[in-house]
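Apart from one protein chain that is not included, each protein chain of the complex appears where it belongs.
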Amino acid sequence: MRKSSNVSTETRNIHLGYYAVLREQRGLSEERLATAAATPRALYEELRARHGFRLGVPQLRVVVNDEFGSWDTPLQEGDHVVFIPPVAGG
Amino acid sequence: MRKSSNVSTETRNIHLGYYAVLREQRGLSEERLATAAATPRALYEELRARHGFRLGVPQLRVVVNDEFGSWDTPLQEGDHVVFIPPVAGG
Amino acid sequence: MFRISGSPINPEALKTQLAAAGAGACVTFEGWVRDHNEGKRVRRLEYEAFVSMAEKEGACIVAGAREKFGLDHALCIHRVGTLEIGQIAVWVGASAPHRDEAFAACRYIIDEVKHRVPIWKKEHYIDGDSGWVHCEHCAQPGRHHAAETTPGESTAAPRIKAAP
Partner (left out) sequence: MFRISGSPINPEALKTQLAAAGAGACVTFEGWVRDHNEGKRVRRLEYEAFVSMAEKEGACIVAGAREKFGLDHALCIHRVGTLEIGQIAVWVGASAPHRDEAFAACRYIIDEVKHRVPIWKKEHYIDGDSGWVHCEHCAQPGRHHAAETTPGESTAAPRIKAAP
């Protein structure tokens, strides 16, 4: 198990997918990103600061590798991450 | 207005329609009947005694001239009367 | 609109009548002839209606639902005659701006039709028996009863043994 002091300085390659309002605000549907963010929460805050996303973490869910995940589970190299804006099917 | 003492001895021609279990028990769909029955209630009891209908008044509704009627409203010459067994559409 | 039909029901043709630019929800109910009831295996059903009264009562129910639930459109068609397993005995459709009203109205219409409209059904069983389906509660004006007949209620239904 990695120590969190190490985790925060590692860099991981993350595959990001964007949908709906996040896709529009980001201006693309997917990207690969090298990030020092250790968790989905840190990653989203990094992206939010960079791209000005208006939605906050409480309004989103996160999907990691096609499973709904928790905001604080450590990210792994190569993870596929999607932040899910509030849905409105039907 | 007729006095009820007279009503009970008058004879009226009533057009009867039968449906479902009453039609089967009567063996026909409609008939014309000259009856001394003054009300739908009396008429049904007369028919029940004659034909052995198993349903009682509390299980039925009565329609007089294409309107749901009351059991004790005096019948008039030429009335069209249908006793409605419990329904089961759908 | 409510109608008694002696010929098969065509759901698609009916549903087009529910279209409205302001409608966001359409709910339909179809009653199908089922191969069993209360533990007995059913071969077919026969439906009989007091047509003039059925159409009057049915129209009243459907118009009432339109008003009560603020519907765009509502329709109900009920079959009469002999129906085989899988055939549509009754079709109800309701369209409304939102789904709450469309669901509630569709349910309301089929419940009221089953309780109030003078239509009767006779079940013909695999074993040759047959019986009129009803429950005594239905006969009480204004009284509601369980959605389906129950074993206790069905014992009141006369059973007519088929000729051998």
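Order of writing sets the chain letters: A, B and C. Residues in each chain are counted from 1.
Keep this in mind: a residue touches a chain if its C-beta (ideal position, glycine included) is under 8 Å from a C-beta of that chain, and two chains touch if they have at least 3 such contacts.
All values reported here derive from a predicted model rather than from experimental measurement.
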item: Displayed chains contacted by the hidden chain, counting the whole assembly; value: A, C
item: Touch list for chain A against the chain that is not drawn; value: 17, 19-21, 23-25, 54-55, 58-61, 63, 66, 68, 82, 84-90
item: Absent-chain interface as seen on chain C, which is shown; value: 11-12, 15, 19, 21-36, 85-86, 95, 97-100, 102-103, 106-107, 110, 147-148
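The criterion applied here is as follows: only the chains that are shown with their structure count from here on.
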item: Topology of the chain contact graph, where touching chains are joined (line, ring, star, complete, other); value: other
item: Chain pair, most C-beta pairs within the contact cut-off; value: B-C
item: Distance between chain centroids, defined by C-alpha means - chain A, chain C (Å); value: 52
item: Rounded Å distance, chain B centre to chain C centre (Cα mean); value: 26
item: Approximate Å spacing (C-alpha centroids) for the pair chain A, chain B; value: 77
item: Shared-contact residues (touching 2 or more other chains) in chain A; value: none
item: Sites on chain C at which at least two other chains make contact; value: none
